[in-house]
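Only a single protein chain was left out; the remaining protein chains are all shown in position.
This part shows chain A:
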Amino acid sequence: MLVSADIAPVPASQVDEPDSLVARFGADRPLVLDSGATLAPWQIAYQSYGTLNADRSNAILICHALTGDQHVASRNPITGKPGWWENIVGPGLPIDTDRFFVLCSNVIGSCMGTTGPASLNAATGEPWGLSFPLVTIRDMVRAQAMLLDHLGIAQLFAVVGGSMGGMQVLQWAASYPDRVFAAMPIATGPIHSAQNIAFHEVGRQAIMADPDWRGGHYLQAGVRPAKGLAVARMGAHITYLSEAALHRKFGRRLQDRDAPTFSFDADFQVESYLRYQGESFVERFDANSYLYITRAMDYFDLAADHGGVLANAFRGIKTRFCVASFSSDWLFPTPNSRAIVHALNAAAASVSFVEIESDKGHDAFLLDEPVFFATMRGFLDSAARARGL
């Protein structure tokens, strides 16, 4: 059996009372969404590292990817694993917590302490489920901006993020150019491509096909669509790797056996690996959150928001950019980054761009890539000099 259905749900404590800082907004400060809906009350969970300087100019906001969370450099309270970017964020690391005040918040629609479909709807006393309004990348950024207002940070020194985090970085620059001194969108693109929407749709259909999804009302029923969510994760996980990386890691090697078993058991190591990825994912993620956040990515089209011309998103911007892509990333391939760079050039913005050579696929932005680290360090150091930090 792939995954047992009676697996422990995401601990409710992380959904409403997370092991991190939380900013709560009452009915007087609703979050106004692109869909036209307003959310109130609502909350945003975040972590911070380092110290905010006296003139509040050294803050770096890190934007997380689809299934990431605010625990960028601290132990994940559910998995017990280290933070997802501990190789980049910390004392003396490229995002140096001895110099910078680093913030990372959980996105709106997620399930790690920021309001999302697993949260309790105060009006009904029930989990939101599918009655939660659809959210967009711009809504995520709007929520982050309200968090910064709450913390009294007028301008960020930098916004940094990969994949969906990179979309948020681009949206930050487009929505609040004066609040962003430097921006680093990594392994991302100005739109979500047809191929990427297609993969997301497969994942969503896998979740919805699970009888335990119950039309989105599984929390009330005390069950979870663990099988569907695991399959969604397995499919998505393939898109984060590359053929070269899969070949190097697994090849056609068999899992704890000398010969195929002539069954549908996980004979191959790659099957066993994917099953493990699926199973461990469902322990920490809410299925409806997965539907909402994948949808937010699908809707992302920065040019469409600016008359169909991407450069219009960046007209007159003073922010300095550093765009990075990875050579084997086929989810957000290098031409996506080049489109961003060309638009920034057309807007006469300050931009650096490098494609990092790596065979690790999209996931490379989370892994140890020394050239990438050196690029980020060089960019942030020079931006810090320009900012007088």
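Basically, contacts are C-beta pairs under 8 Å (C-beta built on N, C-alpha and C of every residue); 3 or more make two chains touch, one makes a residue touch a chain; residues count from 1.
Heads up, the rule we're going with is that contacts and distances are computed from a predicted model.
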UniProt protein name for the omitted subunit, picking from "Malonate transporter, MadL subunit", "Urease accessory protein UreD", "Imidazole glycerol phosphate synthase subunit HisH" or "Methionine biosynthesis protein MetW"? "Methionine biosynthesis protein MetW"
Please identify, in ascending order, the residues of chain A that touch the omitted chain? 320, 322-323, 338, 341-343, 345-346, 348, 350-357, 371, 374-375, 377-379, 381-383, 385-386
